[in-house]
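The complex is shown incomplete by one protein chain, all other protein chains being positioned as in the whole.
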Amino acid sequence: MLPLKDEYNIFAGKNIQRIEALSDGVFSIAMTILVLGLTIPFLEAVHTEGDLGLQLLSMAPKLLVYFMSFITLGLFWTGQTVQYTHITKSDRHLNWITIFYLMFIVLIPFSTVLLGEYITFKLAIGVYCFNMLLLALILYMHWQYAFKSNLVSRDIPDYERVDKAMRNRLIRVQIVYVVGALLCFISTYLSIGFILLFQLNYALPPNFRANLNKIK
Amino acid sequence: MLPLKDEYNIFAGKNIQRIEALSDGVFSIAMTILVLGLTIPFLEAVHTEGDLGLQLLSMAPKLLVYFMSFITLGLFWTGQTVQYTHITKSDRHLNWITIFYLMFIVLIPFSTVLLGEYITFKLAIGVYCFNMLLLALILYMHWQYAFKSNLVSRDIPDYERVDKAMRNRLIRVQIVYVVGALLCFISTYLSIGFILLFQLNYALPPNFRANLNKIK
Amino acid sequence: MLPLKDEYNIFAGKNIQRIEALSDGVFSIAMTILVLGLTIPFLEAVHTEGDLGLQLLSMAPKLLVYFMSFITLGLFWTGQTVQYTHITKSDRHLNWITIFYLMFIVLIPFSTVLLGEYITFKLAIGVYCFNMLLLALILYMHWQYAFKSNLVSRDIPDYERVDKAMRNRLIRVQIVYVVGALLCFISTYLSIGFILLFQLNYALPPNFRANLNKIK
Partner (left out) sequence: MLPLKDEYNIFAGKNIQRIEALSDGVFSIAMTILVLGLTIPFLEAVHTEGDLGLQLLSMAPKLLVYFMSFITLGLFWTGQTVQYTHITKSDRHLNWITIFYLMFIVLIPFSTVLLGEYITFKLAIGVYCFNMLLLALILYMHWQYAFKSNLVSRDIPDYERVDKAMRNRLIRVQIVYVVGALLCFISTYLSIGFILLFQLNYALPPNFRANLNKIK
């Protein structure tokens, strides 16, 4: 290993703005590509409004998985965004942790189509949960590395508590996907229901639902 | 619910720049994915220029729906962009309203292909209009929530009137899609014509058409 | 038309950064989606290295059209970017001209696949050139409107000459596509050759080729 190589490594991966731009790009495309799993029923089988209605109804499991995966992507996007509001510097290692993170984000549409197609198969739930578990693990590593390498801004008022809240959150997510995977041994629908419930509870927390009353 | 969880919620979803970047990403991909619904006639059936011409002509309904959906995406993108020129802060709730908004933006290519394939079916128009109605509703909620939670800049000269104009506009859009959906009971082409006319009237308003004369 | 509607129009479409972000998104996806037209030869027909070589060779016309369309997208992206380095304000009309511009940018992958599939058909060249001609026209309108509506920065040293150079350039592009379309009456390959030559002459101008010597 030449010293020049090390030098290259010193100035690589420092641009946070572009890491964020690449991430936003990957997330938005992964979100949009999910819809490609929703294939339209073919014309030959459909002659009446009733036929079309039945065909659309038969897409219900795919739609369910679509919504679940979209919210999942939303959760992981929010998770990464929150970290970067506190991370003010980057280095090549953080850069590469992000690239590996995105590598498994991009696999979500694959896991989703697999689950939509094989919704009653334990293996499909297993692949799905493993994908998400890995993402939560990498995101945890991402924060840990940034925190320990002093890439996190020290200007946050309650520095240690932010770190704790961040890690607690991600550990809870990991537990949810492990439990979700295990529940498939009872029923795969139970797994999906459990994960969806957890996600909606997070996406629509009590104080949000209370705030909704204000909106009307 | 642990206090740490609430703490996480306090600092989540605050980054407006990334919400905008994610939205621009999703909109641009949804716009581009529309074109994937325009499948090219296969080679076997086409031997002469005339054959190709006929095949392209047979794509007319798909092209019509493509243009309508593109303008629709343009309208919803403009609508969200206008809100964010006044919204100067964000919180986790606004963040999640946006994610749900994007979830139904991503369904537009699906609704579009469905309508392009089944242009004479009431159900296809119904799904299409319902998709758009929901988007207008979420965008309305988005503004209402931001306005009532003091996330909108108070520096706007005519504060109350902006709020009123914003809400009026979105209520009008909702009415258009309800009327559009109901018109399908006469003819689905009438529904499409009505929606397109409304959209073009908005996209090319009278003063714009007047300005066009200046261009020449 | 209510006065509130006019008011909405006054504050709509002012955010140049997001117009640029949406455009960059659409261009990058259109560029990437081009590659989806390059379908891989199926396994059944390929048993030896020679088979695969022949299959790849048979893709030559598609590759040619792919390169041409990519450079075209590069030209139109550069064209729009140059305009926005001088345009410092926006309004709803400029916003909508851009959306219509993007609508035909997104059709480029469609026109490209059509031409790649039917490279010897005059109609395919016609559709292709018409698509590009329309884009050059909208880009011309875009500049004209911005210039006449005082959305262009007056700080440019040679204000009038920039305007003239901008318009001259776009008129020349329009002529190229009209001539390109007409040449198909002799041969569609002549059309493609003519357009490619013009594009490469622009993308690799004499002083660039001179500069290349410096690189070595």
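Should a chain be cited, it is by its letter among A, B and C, assigned in written order, with residues numbered from 1 in that chain.
Keep this in mind: a residue touches a chain if its C-beta (ideal position, glycine included) is under 8 Å from a C-beta of that chain, and two chains touch if they have at least 3 such contacts.
Here the structure is a predicted model, which means the values were calculated and not measured.
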item: Option from A:107, A:173 or A:192 whose C-beta touches the chain left out; value: A:107
item: Candidates C:77, C:104, C:177 or C:198 - the one touching the absent chain; value: C:77
item: Sites on subunit A contacted by the missing partner chain, in the whole complex; value: 1-2, 4-5, 7-9, 11-15, 18, 21-26, 28-30, 33, 92-93, 95-96, 99-100, 102-103, 106-107, 109-110, 113-114, 117-118, 121-124, 127, 141, 144-145, 148-149
item: Touching residues on subunit C - with respect to the absent chain; value: 20-21, 24-25, 27-29, 31-36, 38, 40, 43, 46, 49, 52-53, 56, 67, 70-71, 74, 77-78, 81-82, 84-86, 161-162, 164-166, 168-169, 172, 203-208, 211, 214-215
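Just so we're on the same page, only the chains that are shown with their structure count from here on.
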item: Farthest chain relative to subunit C (centres taken as mean CA coordinates); value: A
item: Whole-Å gap between the CA centroids of subunit B and subunit C; value: 24
item: Per-residue multi-chain contacts in subunit A, two or more chains; value: 25, 28-29
